[in-house]
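One protein chain is absent from this view; the other protein chains keep their places.
A, B and C are the chain letters, set down in written order, and residue numbers restart from 1 in every chain.
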Amino acid sequence: MPRVGVVTFPGSLDDRDAARAIRVAGAEAVPLWHADPELHDVDAVVLPGGFSYGDYLRCGAIARFSPVMQSITAAARDGLPVLGICNGFQVLCEAHLLPGALVRNDSRKFVCRDQLLRVENAATAWTSAYEQGQDVVVPLKNGEGAYVADKRTLAELEGEGRVVVRYLNGNPNGSYHDIAGITNEAGNVVGLMPHPEHAVEELTGPGTDGLGFFLSVAGLAAGAAR
Amino acid sequence: MPRVIVDVVLKPEILDPQGQAIAGALGRLGVSGVRDVRQGKHFELDVDDDVDDDAITKVADTLLANPVIENFTVRRE
Amino acid sequence: MPRVIVDVVLKPEILDPQGQAIAGALGRLGVSGVRDVRQGKHFELDVDDDVDDDAITKVADTLLANPVIENFTVRRE
Partner (left out) sequence: MSEHPTDTVQAAEADPDAKQPYKELGLAEDEYLHIRELLGRRPTSSELAIYSVMWSEHCSYKSSRVHLRQFGEKAPKTDALLVGMGENAGVVDVGDGWAVTFKIESHNHPSYVEPYQGAATGVGGIVRDILTMGARPIAVLDSLRFGPLRALDTGRVLPGVVAGIGGYGNCLGLPNIGGEVYFDDTYVGNPLVNALCVGVLRADGVKLAKADGPGNKVVLFGARTGGDGIGGASVLASASFDEAHQKKRPSVQVGDPFAEKVLIECCLEIFAADLVVGIQDLGAAGISCATTELAAAGAGGMDVDLDLVPLRDPTLTPEEILMSESQERMMAVVEPDRLEQFLEVCAKWEVTATVIGTVTDTGRLRMTWRGEQIVDLPPGTAANDGPVYQRPIERPLDQDALVEHDGATLPRPRNGAELRATVMRLAGSPNLADKSWITDQYDRYVMGNTVLAPPEDAGLVRLDESTQRGVAISTDGNGRYTRLDPYAGAQLALAEAYRNVAITGARPLAVTNCLNFGSPEDPAVMWQFAEAVRGLADGCQTLGTPVTGGNVSFYNQTGTSPILPTPVIGVLGVIDDVRRRIPQGFSADRSQIYLLGETRDEFGGSEWAWAVHGFLGGRPPAVDFSREQAIAEVLAEAAREGWVDSAHDLAEGGLAQALVECCLRRDVGAHITLPDGGDPFVELLSESAGRVLVSVPRLYEAEFAACCAAHDLPAQRIGVVDLLEPVLDVEGVFRLPLGELREAWSRTLPARFAD
């Protein structure tokens, strides 16, 4: 069974949810602790949502320096699939594993809502279970979710098809180019603001559209194991 | 104990909703003549005498500011 | 166009969780010699020549700072 690590930083909140989503996708969730550099040979890693270190200073700015992030940064450069959800996305940007940054919503309010997204790159380690161009509904909940980057970076992302998910029906936070999530050149590192782990059960979410992220990596890892 | 001030501001091309909101509110308050507002962060560090500006600059560059979107200045009081 | 700087800081007696978190992080980063960190806000206002400091002070007091917990300083660049 594929092993997917879930990092807990002080202030992580959606780590249990991410672990649940990984189990629902048929993989094993392996807890990783911020202070422990050991990755317990997992096949992939999820940096969950939450308020690591209270989101003080800048979201993800302090978590980025944790021992586990040193290991993850190295492993990611060697191709380890890494998914950053919300705060995890912010950590990935702060760690420069992904370009750009996330700043305060243009509404200047925390927003929690069911968000329509379009999967624009179904070729990454985390989106292969989706159809290219598929529309999905996934909860969005953040106060600092506006994706920003300089023009060159944006052009690069668009040009190389590295925008993974884009907001539809209205931009909820002022993100440039309606960007909800992006990937690195290799396609193994993906970050997005919406919370797919909150859309894996009909009962507790708007649907199960988020499951694909976890199925993708589970399938991938299973394939690699075979 | 010496005090060092680090001011961090968003790069001009980066969205600054807070600054914009303030500029808008000024208009409604009937305050005229303010053309633009940008909001940044202000840090006051109390440091030992032997902490030099290079050390502070390193701290600002790695932690206090995110060079991807922000510029900073260091000064002593 | 003249630029006015308003720095807003929490009153000294008010708890500053962010400053504490930064100080803690510096420790873990192995940066020594920083004894205390306080975080505040930094505003840069571009104003017409005829906008005087009183006007700015009024703006700072009503809009930029929360006088219940914050103090501010106004200066021109």
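In this section, a residue touches a chain if its C-beta (ideal position, glycine included) is under 8 Å from a C-beta of that chain, and two chains touch if they have at least 3 such contacts.
Please read all numbers here as calculations on a predicted model, not as lab measurements.
Tell me which of A:R3, A:R162 or A:H195 is the one touching the absent chain.
A:H195
What is the set of subunit C residues that contact the non-displayed chain in the whole complex?
10-11, 13-17, 20-21, 24, 66, 68-69
In the full complex, which bits of subunit A touch the chain not displayed? Write them out.
Residues of subunit A in touch with the missing chain: 10-11, 13-14, 16-17, 20, 49-51, 53-56, 109-113, 139, 141, 143, 195, 197-198, 201, 203-205.
Quick note on the criterion: only the chains that are shown with their structure count from here on.
If you average the Cα atoms of subunit A and of subunit C to get two centres, how far apart are those centres in Å?
33
On a C-alpha centroid basis, what's the spacing between subunit A and subunit B, in Å?
Comparing mean C-alpha positions, subunit B is 29 Å from subunit A.
What whole-Å value do you get for the distance between subunit B and subunit C if each is reduced to the mean of its CA atoms?
A distance of 8 Å separates the two centres.
Where in subunit C do residues touch at least two different other chains?
Those would be 22, 25, 29, 39.
Could you check subunit A for residues that touch two or more other chains and list them?
57, 62, 65
Once bound in the complex, which stretches of subunit C touch subunit A?
17-18, 21-22, 25, 28-29, 39
Looking at the complex, which residues from subunit B come into contact with subunit A?
These residues of subunit B touch subunit A: 10-11, 13-15, 17-18, 21, 63-64, 66, 68-69.
For the complex, give me every residue of subunit B touching subunit C.
1, 7-9, 19, 22, 25-26, 29, 31-48, 50-51, 55, 59, 62-64
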